[in-house]
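One protein chain omitted, others in place.
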Amino acid sequence: MKHELFPWLILFLPLLSVVVITLFTLRSRNVSSLISIGAIVIGFILSVIFICANGFQFSGETTVNWLSIGGLQIDFGLKLDTLSMMMLLIVTGVGGAIHIYSYGYMDHDRSKARFFAFMSLFTFSMLGIVLANNFLMMFIFWELVGVSSYLLIGFWFEKPSAGDAAKKAFITNRLGDFGFLAGILMVWGLVGSLNFTVAQDAVKWDPAIFEKLGTLAGLLIFCGAVGKSAQFPLHVWLPDAMEGPTPVSALIHAATMVAAGVYMLCRVLFLFNADALQVIAYIGGFTALLAALIAVQQNDIKRILAYSTLSQLGYMVMSVGLAGPTPAMFHLTTHAFFKALLFLGAGSVIHALHEEQDIWKMGGLRDKMGITFWTFLIGTLALSGVPPFSGFYSKDSILGHALEQHNYLLFAVGAGIAGLTTFYMFRLFYVAFVGKPRTEAAGHAHESPAVMTLPLIVLALFALIGGVIGINAIYNLQFAPGEHAGSMVQNLIEPFKASPIGALIGIGCVAAGFFAARALYKDAATDPLPAKLGGLATAMKNKFYFDEFYEATFIRAHDFIAAVADWIDRWILEGAIIGTIRGGTDLTGRALRLVQTGNLQTYAFLFVLGVALLLYFVLGK
Amino acid sequence: MHVGLEQYLTVSFLLFSLGLLGVIMRRNLLVIYMSLELMLNAANLALVAFSRFNNNLNGQILVFFIITVAAAEVSVGLALIVALYRKRQTAHVEDLTSMKL
Partner (left out) sequence: MEAINNLLGGSAVPDVLFYVFAAFTLLCGVLVIANPFSRNPVTSAMFLVLTIISMAGLFVLLHAFFLAAVQILVYAGAVIVLFLFVIMLLDLKEEQRRRIKMFGIVAGLISVGTILAIFLKSLNATNLNAQSSPTIEGGTAALGKLLFTQYVLPFEVVSVLLLVAMIGVILLSKKDLK
């Protein structure tokens, strides 16, 4: 393997950046940001060189022996194959663009250095997940990513809502990680090793390993993805996570961290048997539908994009459940491009309108913020799945795969969601960007500086061509070797050749959504939907009351248990046990005090006791 | 019941306990001293009883000496009490607490 050292460098440069910033340069904002940006951009360049030198078909591992306890051997190792190399490119590439964007976005913030330190910490953790070669290492970095997310969501900690959102994200993730850890332990028990390659070989040679407990182990591991990728029922943390700065939302909650769950599922696909996969598929589909419905009635631009992310993640998970890792990873890649683009564009708008996030207070931004307008339009078209943008190809591969598996229910759900996606995205676009400015602030908007618009343009380019440059084929190298890659022109018309019905139905739904949005929201002063849908619209706006439901049941139960524990601690442990010790010491003190009273009769009493003791022993009783 | 050594010893023990109770319970110095004398008397009784029932006169000699020494002790002790009373103006044992360890 050429350039063997590169993966280690790529992984540890961001860590070095964190350490340097935290220890040395916290006071100088610009130097810290440059260190952080430098770390990730160098990582990207090194990844590119590495891939060019070794090719995508490469597969290898480098390990360092870390712990050896009893029968358990834990390495600290990096696994390099197509999947991880592609993820390297996504994380460092899209991440690098977002870092550069943040340089401009966080310019006025006085804690800019701290922000970049946390961003580098996140990069390090994410690269660790991507490059890990065994479950334990992945789990460690999994938790680290959660910590970075907590730190970044709660970055503006003076706002109580930010702190609450950070806690919510971390705790919800923890719930998922609990199941994940149980699943890892089960796998270790069944297979005997935590290393991915060893586990994969074990399953290949002896498929009966997972016979009895296979479904349970698979579902427990899926719990980790449920938490990290915000699937139902642990989806409640992602919308609240929008309290963090917009680049954070772009990087963590659109492009990379939430995708870690999907990545993990694809990495350990061999662990899931048919039943587990079915559950995964249906949960994914349900999440996608739920999130899309809620997004239709949201009014905060970042919330709409957050629910859109939830929905697209549901798509990816659904695809994994249908035993289609290639479409899932393909969609993950294109999603990274256009979702990051959309978030960064939203950030640009928010920045220009002085932290305004309500779409009903925007409008008419076409002339004032041209680059943002056009890149956001490209992102919207890509997300909606309009050909020839990248989103169309990735979504269609998922829908096509569903048809191949003859799962018509999920195909119908997927197609319907495509329509809903188009609907709410164009609702957003029409209300926020088109028409006349609705407020004065919107009237005074101006374009963002170049350091912010340049990443937008780069991402828009990839959102445009991502579908046809053969990402699909690269993933097939890992998951379905044998399928040959086509040229760009072939890729362009691939969907129509492979499953024309699916493609046409998809385009039909998209068109329906677009025209509905245009009809309702072009030149709309207020939202016309609540009037038409009444109660359903209110439910959508209130996120189908999931948070309230959790509050009433789980949080209450949790508080009750905590109160019981408090009672036990206060009365039984403290009162009885410690009280006894305290009383005993008190009594001893009082007894010993008698020696000091100076009272004659007390002394006489003590004499008598001494004599009695002596007599007792002398008389031999 | 034939009166033997045990009966005399029991009386002696009980008298001794009474004296002890008086020493610890009463708070007038003189009454405490009197209870002390009770205890001495109980010891005398035990000695005489032993001397009689073991056919040995040495016990009675010892009692003779004990009575003599007790007399000397009483005189000195009462002189001390008198001196103490002149100093402190009280014969109540709770007021005399300067002998702390």
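Order of writing sets the chain letters: A and B. Residues in each chain are counted from 1.
One rule holds for everything that comes next: a contact is a pair of C-beta atoms (placed from the backbone, for glycine too) under 8 Å apart; a residue touches a chain by one contact, two chains touch by 3 or more.
Because the structure is a prediction, the values reported are computed rather than measured.
**Student:** At which residues does subunit B meet the chain that is not included here?
**Tutor:** Residues in contact with the chain left out: 1-11, 13-22, 24-28, 30-31, 33-35, 37-38, 41, 44-45, 48-49, 51-58, 60-61, 63-65, 67-76, 78-83, 85-86, 91-92, 94.
**Student:** List every residue of subunit A that touches the chain not included in the displayed model.
**Tutor:** Against the left-out chain, subunit A lists 601-602, 605, 608-609, 611-612, 615-616, 619, 621.
The rule is short, and it goes like this: only the chains that are shown with their structure count from here on.
**Student:** Quick check: how many Å separate the C-alpha centres of subunit A and subunit B?
**Tutor:** 93
**Student:** Name, in rising order, each residue of subunit B that touches subunit A in their complex.
**Tutor:** 20, 23-25, 27, 32, 93-94, 96-101
**Student:** Which subunit A residues qualify as touching subunit B in the complex?
**Tutor:** The touching residues are 595-601, 603-605, 608.
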